[in-house]
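Moving on, here comes subunit A:
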Amino acid sequence: MEFQPTIISFLCNWCSYTGADLAGTSRMKYAPNIRIIRIMCSGRVDPTFVLKSFREGADGVLICGCHPGDCHYHEGNYKCLRRFKLLHKYIQQMGIHKDRLRLEWISASEGRQFADLVDNMTERLMELGPSPIKEIMEIA
Partner candidate 1 sequence: MNNRVNPGFKKELQKFGMSEQWNECFHCGNCTAICPLSENEVLFPRKGIRVIQMGLKDKLASYVEPWMCYYCGECSETCPRDANPGELMMTLRRYLTSVYDWTGMSRKFYTSKWWELSYILFFALLVIVLFLIYLPLRPDAYLMVNESGGVMLNHLVAGISGDQFIRIIEFGDWAMAIIVAFILVSNILNMFYKIILSNKSFKVPFYAYFTEFWRLIYNFVTQSKFSKCDDKNYWVGHMLLMTGYTTMFILVVVALPAFQTEKVVDWYNWQRLLGYYATFGILFFLTVVTIGRIRKKDIKLQYSHSTDWLFIIMLGLTTITGIVLHIFRLAGLPAATYYMYILHLAILVPMIMVEVPFSKWSHLAYRPFAIYFSRLKQVALSKQYSTGLAPAI
Partner candidate 2 sequence: MENSEKKKPKLKMAVYWGAACGGCCVSVLDVHEKLFDITELADLVFWPIALDVKYDDVRAMPNGYIDVTLFNGAIRNSENQYMAMLLREKSKILVAYGSCAHLGGIPGLANFTNRDGIFERVYDTSESTVNPEKTRPQLKTQVPEGELHLPYFFDDVLALDQVVCVDYYVPGCPPQTERLVEVFMAIATGATLPSKKTVLGAWDKTQCDECIRTKTDKKTIKEFRRPYEIEDDGETCFLEQGVICMGPATRGGCGYRCIKGNAPCKGCYGPSPDISDPGAKMISSIGTMIDSNDPVEISEIVDQVADPAGTFYRFSLPGSIIRRKIL
């Protein structure tokens, strides 16, 4: 069977989660590889969550927030962006491919964009193959 990656994704409640819901209510089909965790704001995404996800076997992590300027909490998404950049640098230093972690802006009306994003990321992760992190981290 073809390798099916698992994506853990953190979606902010107001825009991205609603956008994902919209994809659902609009019955837009996308790859079943994504696992969504609802958080109130992308600003709540702690790098720890991302690392934890990789550690537990996620092949990719996707963070989605409101578009810049649209944050329900004013600037949470900017804070997320800043952390993300630093974190992104760190994970690359740790030998994790940069495409395994993505931050994207999805608004409440972008069901289609969300579906496309998931498909796109799934495809990329299939190219990259399974993430070895979990096995490497395991201590025999």
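Assume a contact is a pair of C-beta atoms (placed from the backbone, for glycine too) under 8 Å apart; a residue touches a chain by one contact, two chains touch by 3 or more; residues count from 1.
If you want to know what made the cut, all candidates are chains of the complex that A comes from, given by their letters.
As the structure is a computational prediction, the values presented were derived from the model and not from experiment.
Looking at 1 or 2, the chain of this complex that touches subunit A is the one numbered 2. Remark: subunit A residues 46-48, 50-52, 54-55, 68, 75, 78-79, 81-87, 89-91, 93-96, 132-133, 136-137, 139 touch candidate 2 in the complex.
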